[in-house]
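This part shows chain A:
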Amino acid sequence: MALLEIEQLNVAFGRPEAPLIAVDGVDLSIDEGEVVGVVGESGSGKSVTSLAIMGLIDPPGRVLAARLELAGRNLLTISPRARREMLGRDVAMIFQDPMTSLNPCFTVAHQLIETLRIHVGGKATERRAQALELLRQVDMPDPEHRLDAYPHQLSGGMCQRVMVAMAIACNPRLLIADEPTTALDVTIQAQLLDLLLALQQQRGMALLLISHDLGVVAQVAQRVVVMYAGQVVETGALPRIFEAPRHPYTQALLAALPENNVGRRRLQTIPGTVPGQFDRPAGCLLHPRCARAVSRCVLERPALIDGNPGSQVRCHFPLDGEAP
Partner candidate 1 sequence: MSSPTEAPSPLTEHWRHFSRNRGAVAGLAVVLMLLLLALFPGGFAPHSPIEQFREAALSPPAWEDGGSRRFLLGTDAVGRDILSRLIHGARLSLVIGLVSVSLSLSLGIVLGLISGFMRGGVETVIMRLMDILLALPSLLLAIAVVAILGPGLFNAMIAIAVVMVPHYVRLMRASVIGELGKDYVAASRIAGAGTLRLMFDTVLPNCTAPLIVQATLGFSGAILDAAALGFLGLGAQPPTPEWGSMLASALEFIQSAWWVVTFPGLAILVSVLAFNLMGDGLRDALDPKLKI
Partner candidate 2 sequence: MLSYVLKRIGMVIPTFLGITLLAFSLIHLIPGNAAEALSGERGMSPERYRELAHQLGLDRPLSTQYFDYLGHLLHGDFGRSISTHESVLKEFLTLFPATMELALCAIVLALLLGLPAGILAAVKRNSFLDYSVMGVSLTGYSMPIFWWALLLIQLFSVQLGWTPVSGRIAIAYDFPTPTGFMLIDAWRSGQAGAFESALSHLILPAIALGTIPLAVIARMTRSAMLEVLREDYVRTARAKGLSWFSVVCVHALRNALIPVITVIGLQVGTLLTGAILTETIFSWPGIGKWLVEAIHRRDYPVVQGGILISACIVIAVNLAVDLLYGVVNPRIRHSR
């Protein structure tokens, strides 16, 4: 049984008559200790999926799923109290902007100790030492002084390390990282990714890494899920999925990378924009932007079909099959 099982997750906002569909029938599963990367443009529904797992979608957002289970517990029917016990202890999350994700009025020590206090308990006197140890584990420079610092006294990279420390404090089984490096300098990005990977391996934690940056995902993940407009369009194992993509969208994402455009005048881009609230196609969601679209794509929405080993694709005419 997988650690995280999601089947047919739907998240909608706005009025029921004219909903904004953020997540549309997403299936996702993560095993213990597995590293899965989720890629896609802004608006693809990757962050909303992670927030739905954590239960942080507030009304008027509506979360529906055939199955949403973490370690066998049904997250759709969980009591608020049980959910609060789970968050931070069994599943933890770090966010995109570390400078604003920490409370400016409390010290690092206070915020770390808080997590320990509610989930781990134990003696108050030991908690400060535990917090210090956590800072060491996230490679925080000069941890003794940083403990009593306020967030505005730390750099972005350091703040993100604090976030990671808070997240791993209780040894969660699943860590969700939503664009953890997007707001950081490139050099710090590499350090943080190495840190996440090292922690993941040491603790046998499952890691769900969300990013729009294919390079970031390629460095860390074992398996990749590609999302578009709220749907999963392709899944597969690295490195194969990037070497031989099966979905036109994945191929286009790869083609837009600077590395793949050496010698060109302009980057290859995907024309058009992600469908908004009112122009969601009835057929394949990508067809207005896909060069290979034919009438079947316009009329019929493709289903996610299993391919060979452990990969899936949602396309009538995948790249490794017959031409349209």
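Before moving on, here are some points about what is shown:
What we mean here is this: a residue touches a chain if its C-beta (ideal position, glycine included) is under 8 Å from a C-beta of that chain, and two chains touch if they have at least 3 such contacts; residues count from 1.
Keep in mind how these were chosen: all candidates are chains of the complex that A comes from, given by their letters.
Only a predicted model underlies this, so the values are computations on that prediction, with no experimental measurement involved.
Set chain A beside the options 1 or 2, and in this complex the one it touches turns out to be 2. Residues of chain A that touch candidate 2 in their complex: 54, 56, 83-89, 92-93, 95, 97, 100-106, 114-115, 118-119, 150, 152-153, 163, 166.
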